[in-house]
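What you see is the complex with one protein chain gone and the rest in place.
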Amino acid sequence: MRIGVVTFPGSLDDKDAQRAVSIVGAEPVALWHADHDLKGVDAIILPGGFSYGDYLRAGAIAAISPIMREVIEAANAGMPVLGICNGFQVLVESHLLPGGLIRNDCQQFVRRDQRIRVENNTTAWTSDFAAGQEITIPLKNADGGYIANAETLKRLEGEGLVAFRYLDVNPNGSLNDIAGITNERGNVVGLMPHPEHAVELGFGPQGAERMRSGLDGLPFFTSVVSQFVNA
Amino acid sequence: MTESAETPVHHPDTVANAIATPERVQPYDALGLKPNEYEEIKKLLGRRPTSGELAMYSVMWSEHCSYKSSKIYLRQFGKKVTPKMNEKLMVGMGENAGVVDIGEGWAVTFKVESHNHPSYIEPFQGAATGVGGIVRDIISMGARPVAVMDQLRFGKIDEADTARVVHGVVSGISSYSNCLGLPNIGGETIFDPVYQANPLVNALAVGVLKHEDLHLANASGAGNKVVLFGARTGGDGIGGASILASDTFAEGGPTKRPSVQVGDPFAEKVLIECCMELYQQDLVEGIQDLGAAGISCATSELASNGDGGMFIELDGVLLRDPSLTPEEILMSESQERMMAVVEPSKLDAFLEVTKKWDVETSVLGEVTDTGRLIINWHGEEIVNVDPRTVAIDGPVYERPVSYPAWIDALQADSASTLARPADSDTAALREQFLKLLGSPNLADKSWVTNQYDYYVLGNTALSFPDDAGMIRVDEESGLGFSIATDANGRYCQLDPYAGAQLALAEAYRNVAATGAVPTAVTDCLNFGSPENPEVMWQFSQAVEGLSDACQTLEIPVTGGNVSFYNQTGDVPIFPTPVVGVLGIIDDVARRIPSGWQDAGEHLYLLGVTREELDGSTWADVVHGHLGGRPPAVDLAAERDLAELIHAGAQESLISAAHDLSEGGLGQALAEGVMRFGVGARVWLAELMQRDGVDAATALFSESTARMLVAVSHEDEVKFKGLCEGRGVPVLRIGVTTGAGESAELELQDLFTASVDDLRRTNRATLPEYFGPVVGG
Amino acid sequence: MPTIVVEVMPKAELLDPQGKATKGALSRLGKSEFTDVRLGKRFELTVEGPITDQVRADVAEIAEHVLSNSVIEDVVAIHYPEGEK
Partner (left out) sequence: MPTIVVEVMPKAELLDPQGKATKGALSRLGKSEFTDVRLGKRFELTVEGPITDQVRADVAEIAEHVLSNSVIEDVVAIHYPEGEK
C-alpha cells in the first residue's frame, strides 16, 4: 500500500508520519504542496507542523495550496485521508470536516502525553481499535480548541462523528472535549493529538510500564493498511 | 531590484569623497568606537573612512563581534590541548560552530549563544530571535539542526517584573523552536535577584551532518558569485545607525529605526530546508549566516576566510523598507538571512532551489583576487577595505584586572557556621528538605518545559526532566549524542576559577549519567562589564579554570560565546559561565534515565560526601546566605565516575543514574522517586558514619563527583566489583519500593514523605507565580 | 499608495478564548467596567494603483474566502480610503 504524506512549507512532522507508515509495512510517498499530483497513492496523511507559520489562521494558507485541490477531490471520492494536528486544521479550513480550530484556551502551546477515548472505531483510520478504547498519544499544539456552532455539534454527536475525546484533561478548551472527528463516510479523519509519535519503542509517550514505550498510535496506521488489504 | 519611483536615490559618502574631505567630522563615538579605534581605522585606510566603512568597523569592532576584551583569554582553549582532545575535532574554535566526529561517518556541531539584552527589552522577540540566530550558526556548518536547549536566568521569582520576562521569554523560545520543528531537550531555569534587570537568555542548538557535508564560511575562487538569500533586509536592530544617516542624509531622512528585531520562524524553517537541499545538490562553495552586524559581518568574514577579495553591489539587496541608506543596510540585523558563495555554473540550479522554497534571492557580487572588499552603491564605491582589518584584525585589549576587594571577606564567611538541625531533630530536617524541594531553583520546571515540543523529528531518546537530553542520530545503528548544560553563578561569585570548573564538572556528570561518553564542550560566558577590573579578574579566572579542567578531562572547547555588560547600574551579575557538554552513545537503546522504574532494585551512592555547604542551595534557601568556598573540584574522580557509568551501561547493569548537584542527596532522592512514581527506602547511618557527616550534611551537602544509581539486585556483586575495580567509592544506601498511591520516600530514622506530597511541593512553586502548568 | 482595511471578528455565538483572556487581564487590573472583550483581526491591504472595480471585487472575495473563515468568523467591515467610496 502506498500512503502519501503531504509536505507544505512549515510542515514539521512529515518525516515522522512517513516513518510511522514504514513501520506498519506500507510505502510512504512524499507529496509536495505545489504539485497537482497524488502520485497514485492509496491514502493520504496531512502531517503536523505550522504550515506557512499558521500566521493567518492555522491551516488556512495550506488549505488553498495547489495539492489540496487533488486531496479534496480524492477525499470526496472516498480515499482515506488523515489530518494530524496542523493536518486537522487544514481539513477544517478546506471544509472537508466541519467546525474550526482556534487558539488554546490557556493561550499557550501545550505539549503533554494525552489520554483520549476512541469514540468511533468504524473509520478508515480507527478500525483496529476496540470501541471505546482508551489510549495515550502525545499532544502538542497552540491552536487546538475545537469549536462549532450548536447545530453542527448536535449533528456530530448525534451521528457518531466525534471520533476521539479527551480524557482526564481538556488541554485546549475544545467543545465537548472533542479531540478529533470524522466525516460521515469515515474516510476523512482529523485529530489534534499525534499518533505518529507513538509508534516506536523508546521514542513514544510514557507507557504503562516503561519510559517512552507507548505504541498506541500504531492502530491508526494498521487500520488503513488492513482495510486496504481486505478491500 | 526594481526601484519604485518614490524612492529617493541616496547619495552616500563615497571613497572619493572621503579622500577629498579629510576634515569631515564623523560620529564615531556615538557608534561606540573609541578615539584610538577611530585613529586606527584612519591609519589602516590611509584616509578617513567613508560613512559605510565607519558603519562596518563600528559593528565589527564592537565587543560582541570582535571579542576585543576576551580574545587574549580565549586563546587558552586552543593552547591547552592534548592529542586526545584533537582526535574527534573536525572543526575547532573560530568557525560558526565546532564540529565533532561521532563515528560511523557522522558528525555533530553544537554551540550556545546569548541573547540577554534584547530579551529584557522585548522578552518574546528577544528570546525567539536568540533561538533563530544560533540555529543559523548550525545550518551554516552544513548541518541539519536537530535539537535546541535554553539556559535561562531571571530575577527573584516574586519580583513584579519577573513574570513579564518569564512569560515573554518562555513563549518566545517555545514559539520559535516549536515552529521550526526542533525538539527542545533540556536547559536551565534559575531565579536570583542579581539577574533582575538583566536576565540571561542563552540558547543552544545542535546539528548533525555526514562528514562529507561539512561547509565552511569562506569565499574562495575568484569569479564565484556572492548570493544573499532569505528574508528581506529591513531596519532591524540599527537604532544607532541613524546617526550615520543623519550625517549624510541632510533632511527628509529616514524615520526612527527600531532597536528590536522581530523573528519569523516560518521563514527560518523554510530557509533550513532550502539550505539542506542546496547542500544535497552540492551547490554551495561557502556559506555564512547573517546575525549580529548582518552584511558587514558576512561579507568581511567570508572574504577574509577565503581568497581575500570580494566585490558587492549593495543596491542589489532586496529591501523591506526602501528608505534604508547603504550604511543601514550594512548594519541591519534582519533575521532569517544567509549569504552563500556559488560557482557561476551552479547559479541557475541554486536559484531553482531557492525558488522552489519561495526564498527570495539576490546575486550581489563576486569573489575577487584583489584582497580588497569593495562595495558599490548605484555604481559609486562606498567601501574599499582589507576585509581582514574588519573581521579579524580588530582591536585587542588587555584590560586592567584587579583582585576584588570584597572576595576575601566573602570567602571567609563560611556556611559551616550556620545552624544545622541536629540528627535527632527529624521534624526540622524534614521541613528543610521540603523547603528546598519547593524552592524556585529546585522546583519542577514543567511550567516551562510543557510549552516545548520534544517529540518532533521522532529521535528524542531523553529530555527533561532527565539529566541530559539525548538524540538518536542514526536510525539503523542507534548511534546518538547526549547534551547537558550547567552553570552555578553562586559558586562562581565565591570563586570563579573553581566555579567554571564546577559548571563543567556538573554538565560532564549529567552527560555521563545517561550512559554517554563526554566528548566536547561549548560555553557561553556571561559576565559584567569588561571595563570593570574586578569583572575582568572574574572572567580571566573563569576561562583559566575552564580551560585547565577541559585539559585535565581531555575534552576540547569547540566554540562558544562571550556576553559582557550584564549588569544593573554598576552592579554586575554573578559570573555565569554556562558550560555545555556533548557526549556520544553507540546505541541510544542503552540510555539511562534519572529515575528508577521498578521495585526491589538496590540504590547506591557513588562518591564521597563532605561538609560542603558553602554556596549551596541549602545555605540560600534556609539561611539566605552566600559565602565561603564552593565544593572542591575533583576531576579525576569525575572521570572515574563517568567511565564507571559508561562501563555499567555497556553491560546494561544500571537501570537509573542521577547526578547529585544543587540540593544534594536529598534532592536527588526526591527526583529519583518522583521521576516514575516508584518509592524508595533509604538508610543514611552508614554513610554518615563512613564520611563523618551529620544528617543535614548527608542530605544537603553539594560535594561533587557523586551519583545515585539503581541496580537490579542480581547484579549487586558485578556492579560492586566494577566500582571497586575502578576505585569509585560505593555504598548501598537503599532499595526501591512500590509504585502507586502508597509510594513514598522513606528515610529510615529520619522522616517519610509520600510521592504525592513530594510532587505537590515540587510542582506548586512556578504555577504560584506564573499561572497553571498547561495541561496539568 | 492606497490602503484598504478589512476587519474580521470571531462569530458572536462562538468561543473567543483570546478575548476572554484579555477580559480576565482587565478585571485583574480592576477595570471591571468591561463586561466583554472580543478579539478579531485587522488587515491593511496596500494596493498599487487606483482602486478599480476589479480591486473592489477582489477585496470582497478574499475578505470572505482567505482573510476570514466563514465557519467561525465574520467580515465586519471593509474600509476604502476617503474619497474612494
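Per-chain numbering from 1; labels A, B and C assigned in written order.
Everything that follows uses one rule, which is that contacts are C-beta pairs under 8 Å (C-beta built on N, C-alpha and C of every residue); 3 or more make two chains touch, one makes a residue touch a chain.
Everything numeric in this text was worked out from a predicted model, so none of it was measured.
A.B. asks: Per the definition of touch given earlier, which of B:V262, B:V401, B:A599 or B:A647 contacts the omitted chain?
C.D. replies: Spelled out, the listed residue whose C-beta touches the missing chain is B:V262.
A.B. asks: Thinking of the whole complex, not just what is shown, which of A:G4, A:P28 or A:G53 touches the missing chain?
C.D. replies: A:G53
A.B. asks: Please give every residue of subunit C in contact with the chain that is not shown.
C.D. replies: So the residues of subunit C touching the unseen chain are 1, 7-9, 19, 22, 25-26, 29, 31, 33-49, 55, 58, 62, 66-67.
A.B. asks: Please output the residues of subunit A touching the missing chain, sorted low to high.
C.D. replies: On the subunit A side, contact with the omitted chain comes from 52-53, 55-56, 60-61, 64-65.
A.B. asks: At which residues does subunit B meet the chain that is not included here?
C.D. replies: 121-122, 125, 231, 234-236, 255-258, 260-264, 266-267, 320-321, 334-335, 358
Basically, only the chains that are shown with their structure count from here on.
A.B. asks: Quick check of your reading of the touch definition: is the inter-chain graph here a line, ring, star, complete or other?
C.D. replies: line
A.B. asks: Quick check: how many Å separate the C-alpha centres of subunit B and subunit C?
C.D. replies: Here the centre of subunit C sits 41 Å away from the centre of subunit B.
A.B. asks: Rounded to the nearest whole Å, what is the centre-to-centre distance of subunit A and subunit B, using the mean of the C-alpha atoms as each centre?
C.D. replies: 35
A.B. asks: I'd like to verify one number: the distance from the centre of subunit A to the centre of subunit C, where each centre is the average of its C-alpha atoms, in whole angstrom.
C.D. replies: Taking the average C-alpha coordinate of subunit A and of subunit C, the gap between them is 30 Å.
A.B. asks: Which subunit C residues touch at least two other chains?
C.D. replies: none
A.B. asks: What are the residue numbers in subunit A that touch two or more other chains?
C.D. replies: 104
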